[in-house]
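All protein chains but one are shown in place.
Naming follows writing order (A, B and C), and every chain is counted from residue 1.
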Amino acid sequence: MNASLPTHEMEMIVTWGDCDAAGISYYAKTFDWFTNGRMRLLAKYGFPYMEAFHRNGISLVCLTADCAYKKMLRPDETITLRTSVTFFTRTRMTFEYEIYKTNGELAAKGQTTHAYATPEGKACNLKKARPELWNGLAEQWSVFQE
Amino acid sequence: MNASLPTHEMEMIVTWGDCDAAGISYYAKTFDWFTNGRMRLLAKYGFPYMEAFHRNGISLVCLTADCAYKKMLRPDETITLRTSVTFFTRTRMTFEYEIYKTNGELAAKGQTTHAYATPEGKACNLKKARPELWNGLAEQWSVFQE
Amino acid sequence: MNASLPTHEMEMIVTWGDCDAAGISYYAKTFDWFTNGRMRLLAKYGFPYMEAFHRNGISLVCLTADCAYKKMLRPDETITLRTSVTFFTRTRMTFEYEIYKTNGELAAKGQTTHAYATPEGKACNLKKARPELWNGLAEQWSVFQE
Partner (left out) sequence: MNASLPTHEMEMIVTWGDCDAAGISYYAKTFDWFTNGRMRLLAKYGFPYMEAFHRNGISLVCLTADCAYKKMLRPDETITLRTSVTFFTRTRMTFEYEIYKTNGELAAKGQTTHAYATPEGKACNLKKARPELWNGLAEQWSVFQE
């Protein structure tokens, strides 16, 4: 990943509830972890989702999500989730996620793309709909303005 | 989709537990629905997952998963999940999923690719590892042999 | 259970995603099944939750929940969930749930109690807050008036 992109790294433990009857983490749960990484990243940069987006009438509606699974993960295993914003425009935000085992192996890598939406579920231009929020984000993440 | 591909269609109701604080179905849960479609398809063609695969020492380990979300879905909404096998070889199985609203609109479309793995988590050639299972599937899904 | 209580019975299949690394249904998921039984029961009697309660500004907030687990359940297993309303007043609704295996054995039995709450999360007297909804329910479930 580009080191200058907005990035957040968190350690987490694969929980019992994250795993399925094969004894490994359930593939669908990985997308729930991605949400946690995304939320922590937004909070780290001063835009906690509930406050800055949700209660402000803006949803980050998911348009696409994908993940490639490289290594199986088991309950109680400690992993690192690295989240980055890789694309940021007036209508879209894209996040990239990498999950690492403690030995440094890449266990999974994924991506989600989001549109900004009003409470009625209509896609919107963030700069027009919430100029303050847009300006705040654009200032923080000035790497995308170049 | 190609009509001659192995296909299964099921009606389901979006549950309260499927939805998130935005009041719409949670994107990660869509992948759990995909699992249900995959499992029912396998059962329909005579290969219930637990019996034909899991207890037989073969896992369908997920390698990649993706989904494109087109329409928001709400609790209590009835939807149709159509699952197809789109790729089937000695080392891989790919499923495609389409979710339709009752008015016929496509709400989501996704795909998962799986490898066959032994209980130790090693990828295997299904024809060599479980010839009977392979032959049974190949006979049922002869469209892939052409 | 008292045969004259409002009751709903549904068949369901234990899904792969319902199960944990022990290969059996995860105890926490049983409460999600209970929600499904509760929702279907309300719909059966003419009060679909989203329409009659949620969009009407009333939540059924859970106050207490409990479950006793008697038999382990495995992926792909067909079970029957029987839900009843066992208590219904202007401030409370209690549901009882029984899960049966296909051989008739009781696998689990639980209960949830709910208060009616406004969108602000304040408990309310349903007869005062939504007289029409209260009257409709009271008429349907006249067994509780005796």
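To be clear about the criterion, a residue touches a chain if its C-beta (ideal position, glycine included) is under 8 Å from a C-beta of that chain, and two chains touch if they have at least 3 such contacts.
Worth saying up front: this structure is predicted, and the values here are computed from it rather than measured.
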Of A:Met39, A:Ala115 or A:Ala138, which sits in contact with the chain we cannot see? A:Met39
Per the whole complex, from C:Met10, C:Ala43, C:Val61 or C:Ala138 the residue touching the absent chain is C:Val61
Suppose we count only contacts with the excluded chain; which residues of subunit B make the list? 16-17, 19-21, 23-24, 26, 28, 74-75
Missing-partner contacts on subunit A, residue numbers: 15-17, 32, 35-36, 39, 43, 48-51, 54, 74-76
Please give every residue of subunit C in contact with the chain that is not shown. 21-22, 24, 27-29, 31-32, 34-35, 54, 59, 61-69, 72, 112, 121
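Everything that follows uses one rule, which is that only the chains that are shown with their structure count from here on.
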Matching the CA atoms of subunit A with those of subunit C requires turning by an angle in degrees, to the nearest 5, of 180
Any idea if subunit B and subunit C meet via the same residues, over half in common, or different ones? same
Note: subunit C sits from subunit A at a C-alpha centroid distance in Å of 34
Can you pull out the residues of subunit A that are in contact with at least two other chains? 21, 24, 28
